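This is the structure I have questions about; it appears just below.
Removed: one protein chain of the complex. Kept in place: all other protein chains.
In this document, chain identifiers A, B and C correspond to the written order of the chains, with residue numbering beginning at 1 in each.
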Amino acid sequence: MLIYDVESPGRSATAQFEPASEDIPDDIPIALRRDNQAGLPAVSELQVVRHFTSLSRRNFSIDGQFYPLGSCTMKYNPRGASKAATNPGFLSRHPLAPLSVSQGFLQCLFELQTYLMDVTGMARVSLTPMAGAQGEFAGVAMIRAYHDHHNDDARTEILVPSAAHGTNPATAVMCGYTVREIPITDDGDVDLEALKQVVGPSTAGLMMTNPSTCGVFERRITEIQQVVHDAGGLLYYDGANLNAILGKVKPGDMGFDVMHMNLHKTFATPHGGGGPGSGPVGVSERLAPYVPTPIVGHDPDNGYYWMDEREIPQTIGNLSAFMGNAGILLRAYAYARMLGHEGMHRVGEYATLNANYMAHRLAEVGFTLAYPNRRATHEFIITLASESKSMGVTAMDVAKRLLDYGYHAPTTYFPLLIPECLLIEPTETESPEELDGFVKAMASILEEAKTEPETVTAAPHKMPVRRLDDVRAARQLDLVLARQ
Amino acid sequence: MLIYDVESPGRSATAQFEPASEDIPDDIPIALRRDNQAGLPAVSELQVVRHFTSLSRRNFSIDGQFYPLGSCTMKYNPRGASKAATNPGFLSRHPLAPLSVSQGFLQCLFELQTYLMDVTGMARVSLTPMAGAQGEFAGVAMIRAYHDHHNDDARTEILVPSAAHGTNPATAVMCGYTVREIPITDDGDVDLEALKQVVGPSTAGLMMTNPSTCGVFERRITEIQQVVHDAGGLLYYDGANLNAILGKVKPGDMGFDVMHMNLHKTFATPHGGGGPGSGPVGVSERLAPYVPTPIVGHDPDNGYYWMDEREIPQTIGNLSAFMGNAGILLRAYAYARMLGHEGMHRVGEYATLNANYMAHRLAEVGFTLAYPNRRATHEFIITLASESKSMGVTAMDVAKRLLDYGYHAPTTYFPLLIPECLLIEPTETESPEELDGFVKAMASILEEAKTEPETVTAAPHKMPVRRLDDVRAARQLDLVLARQ
Amino acid sequence: MPFIPHTDADTRRMLDVIGVASKESLFDEIPADLRAGHLTEVPSGLSEMALLRLMSERAQMDQTEMSFLGAGAYEHHIPSAVWDITTRGEFLTAYTPYQAEASQGTLQLIYEFQTMIARLTGMDVANASVYDGGSALAEAMLMAVRANKKARSRRIVTAAGVHPHYLSACRAIVGNQDIEILTADLDLQSGVTDGSSLATLTDQSAAALVIPLPNFYGALDDVDELTRLAHNKGMLVIAVVNPTALALLRPPGEWGDRGADIAVGEGQPLGIPLASGGPYLGFMCCSQDVVRQMPGRIVGRTVDLDGRDGFALTLQAREQHIRRAKATSNICTNQGLLVTAATIYMSLMGDEGLRAVAMQCAQGVRSLQDQLIEIDGVSSRFTSPAFHEVTFALPCKASDVVDRMTRRGIVPGYDLGQVDLKFAQCLLICVTETKTPADIERFVVEFSQAIESCMSGVATPC
Partner (left out) sequence: MPFIPHTDADTRRMLDVIGVASKESLFDEIPADLRAGHLTEVPSGLSEMALLRLMSERAQMDQTEMSFLGAGAYEHHIPSAVWDITTRGEFLTAYTPYQAEASQGTLQLIYEFQTMIARLTGMDVANASVYDGGSALAEAMLMAVRANKKARSRRIVTAAGVHPHYLSACRAIVGNQDIEILTADLDLQSGVTDGSSLATLTDQSAAALVIPLPNFYGALDDVDELTRLAHNKGMLVIAVVNPTALALLRPPGEWGDRGADIAVGEGQPLGIPLASGGPYLGFMCCSQDVVRQMPGRIVGRTVDLDGRDGFALTLQAREQHIRRAKATSNICTNQGLLVTAATIYMSLMGDEGLRAVAMQCAQGVRSLQDQLIEIDGVSSRFTSPAFHEVTFALPCKASDVVDRMTRRGIVPGYDLGQVDLKFAQCLLICVTETKTPADIERFVVEFSQAIESCMSGVATPC
């Protein structure tokens, strides 16, 4: 039922406004005035509360279910961090508030910059990018600014491993680059030989995730960075997988020049059913002149202040109207403060422990690991290629059937190079009991696949809807409710 | 799954406390120290959040469902009222805070007292009773104090109509009275002749609800009060049904001496799955000296202050450690301010409109009204006595089947005198569409009762559990989880 | 029309279905001379926006920087998750779980609450709450009189130092049933029960002895001795306890030789904000023997038609809606939502967390005590050890110190002169885990200044 299905013309939630007098200020020209009803719903407050409460109940979420969505790091979002960030003084602070009434906020951001520099081993951090993809944009734009600055305009290519997340190539293009894919070896590493073949004077940079989206740590990272650097390219680190190595290795130490972090992953800020995110970028000294503005500076006399293009004249500019997803940054700051350095060290450890445990247990019950000879990092891949052939049960079928068991499905069919794959990321905040429950569910789905495959292929059965017709959705576009 | 089913010894939600040092202050005698583990759950923060989120999803509620629970006035609980009452300044105010830092809170309470006096036509209001039943207690205790004060100790009886809520007779007993029931006539009024028979020098008072729990307005209320008053008794008004007459009739004008209000009904404060409530009492001048303390006074020089037994020496005393369910009073105050006098007048009107509309519609689709010749008030009764005989489908069966249709059941088997009854109270905040939906569900249940009665008698089918074994619950008492 | 969804067309259509001309006609059974209801004192309605602004201004008037008040209501850290989840619509806006199948959430939660609170107190069983600590004690007294058939007594004896507000609530509540409450004297040295006074009182038969731990003055009685005494005299024992303290102190179920018979208390410290005194929750536990005398809702675990576990209100035959005049109490609505908060709180804290909190309270008050008694004229009033609240003797009126410090943003404690004039120079000060060493330091500085200016009669500047 849509909210429009319960509306009635003339109805409204009258506690929410003072009735309007009818005199629109007469200097507003008639031609500029709206002369029809916008068509928002005409409903009561109770109807709104009931409708959206009921919609919420048609969602899986971390608070509701184990949600091992690989690459997305769906860990517990501490309620305390949200509470801290929604202090009335923070909520009511205007983005353009004078500095004299901004010191509390700015101090948090300044310290967060410092912590993120420490965590990543980078020389400077800008907090403004509003999600991972915007962080990537900022990073690649800085790579470009660097080459431009050095009049190195032959560098027109960004290299991307074939397992890369789609945002990587898309970002490269947004920055005016062409993309060239590097293959992956059978054990999940970047094919160093292939890399050496293509790297050269047209290479602006290489974008990499490490641990990669294959759920393994790129063992030859030092060589790789040498190859790229030697060719005059720069190295971009996609920090979506930072959870795996938090407090264990620093991207700066691996030789990366620039990176983004997904605070809504590693720093446990809620993803809100599609966002907001926050994707700060960190850079080595080399790229420090180019960071997106504003960043927070501190001056012993005057306190915290915004550093803008006056102080960072070579900045790639600002990426949003104000300073990015401030509220998410405050949550990340709160999370960092609660963890402390001790806690951060533990994140990578236990995320890795959970992933390796699950990988072992799933292999035990009969699933095929994509990289059985590798350590899992914070995530790992199983492939259902053989089940799919022998039983006609695909990775998607298993994913859908998991929903019936009360588990959110892992990421499906990503990375693209591994057939029928599920990318599984348990995160450190899940208990072993929860992991065991998932393994048990997977085992019984495998049994079902053998004995009653239709149960699996026709899944889900217990969700509010059965499988949806995606083709129809794209062909007979119905994106907004037509007016009556 | 119980929270204890996911615990693991040694686990804890460590962000919630600083680890304890082991030195218990040594002046605490060894014999007084606890030497074992209490046995609270050993779980993580995520486990707690997930467990209780999931429990909440096993509940019906106003925010989720139409909830026409007769006598309970389950109307929309404005979110704004809760927000207003949970202002940090209110939440952190200690009950014994000095007056100089209590003026904001006290002003709200003082004004609420005034509004409630106005709404009820009573001379004084005390806000302290913590629910309806405690309000009743306060009221009857005041009746007793009054008679005691007049040395009228022959008055040992409280009269109660047979349709009365169970709290009425139970309260009378708690105040040291014996209870005598007055029958109800076929059209739902108190049997005046029977009343005249029993009223007399042993009558301390009569407790009444008007509109009564039969969902009709007691038409001869003026005669009734005269009869009781003439005999030297006092009249108690059970204000659980005040919603029906808010802004229409005042209990004081009907001649009642004392009453309670259920703020969690008429004033839309959330009932929280069993409370809190708040049951302020109002009294006529006659009983003003006896009100429970504290109440809020105002003094032009010094502002708002607590009036206690020093100013109200004949008070029946205080009923709680502090001043009652303050937070609920603030919500009620907020609600009163948002409604204003205009809004209050409308409450009774639309509550009555909705009830009469539903009564008509249900009669149309074939249900039997208990009082077909009466106006419904804010609620009304249907009886399934004939269906129960002819089809073997009871009021309880229909109630359970309604759950499957997504509606909370009306109150069942109350009042006791009407066989197989459902007491239905839609309240003013429900839209006609919602009422129509309920009528439609009732009509199809009636159809089911005719064609496939097992569907109804075995209901519910879509709830987390099927019908529960109440007998076993009471015989094989399992009230706390045994330790392993 | 705030909160009313009806459009004019809706109203028209509905009146047509009913077959009346106007809403007024729906009230035609009400005698005309009674119909009035004109409201003169209720102001015009406010929008939510205007209301929130008004209420936030009022709330700000009452904000203080720091408070060391206890005396029955305690400021503790409340994990954010507690109220985030408690205020989910499904918990917040449900009624009492009369339809068990549609209320398994609330019912299971109460079962878990009963388990936790019974374990914390060391008792066999618990109910689903009564209004507050004070009324819980009153219900316990009524229960004891019903349960102790052998004693055939309507007398209740209490140890010294039961919260005076609880006692007056008890008098108001049980007095009409001819129950007499007799209170032992306080030993003015130790701050606990005077033994000989208690001995005299328990010479006559009585239904029960009430034993607080800690008592109102912060002091700790010898609960084992008192329990044995009571049991030896055929009295039941009613414990009144602070639940946080039970993480450190011996639970009532273990007092004396066979434990207290009934244990009650205020559940507020378990995740419930101070909020001017309520809504809180009274908890009530007892031994298996007397469970059928316990008032209020109780949830039991049972099975459904398919044999699956489920939860339901049980032992309803004790309650007013079934037993009416013969019920154990008139209580109906209790404090369900607060039970929800307390259950989530106890789950988050666990044994380890609650013990840590209790320990920090006890250590904090010791630290304060060590510093305050260094101030000239200030001493601990009583010799008994304390949990997290201590009575201090001052060289001047406690009310003056409260006034002065409140004006400086710190509410320093409870002026005991308000309950007993002989304690007009006594201040009851409470420290919880919310107070850092720096807070305590600031308190000490402000406190010694306040004492000093009280002594010199100087008015403190605002």
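The criterion applied here is as follows: a residue touches a chain if its C-beta (ideal position, glycine included) is under 8 Å from a C-beta of that chain, and two chains touch if they have at least 3 such contacts.
Keep in mind the model is a prediction, meaning the values are calculated, not measured.
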Chains shown that the absent chain touches, full complex: A, B, C
Omitted-chain contact residue, chosen from A:19, A:300 or A:313: A:19
Residue in contact with the excluded chain [from A:254, A:384, A:422 or A:456]: A:254
Residues from chain B at the interface with the omitted partner, ascending: 8-11, 14-18, 43-47, 49, 53, 78-80, 82-83
For chain C, the residues touching the chain missing from this view: 47-49, 52, 77, 79-80, 84-85, 87-89, 433-434
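Convention: only the chains that are shown with their structure count from here on.
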Maximum centroid distance from chain C, chain identifier (CA atoms): A
Dominant chain pairing [most C-beta pairs in contact]: B-C
Centroid spacing, where centroids are CA-atom means, of chain B and chain C in whole angstrom: 20
Rounded Å distance, chain A centre to chain C centre (Cα mean): 46
Whole-Å gap separating chain A and chain B, where each centre is the average of the chain's CA atoms: 48
Chain A: positions in contact with at least two other chains: 8, 11, 15, 44-47, 49, 53, 78-80
Interface hub residues of chain C, defined as touching at least two other chains: 1-6, 10, 47-48, 79, 81, 89
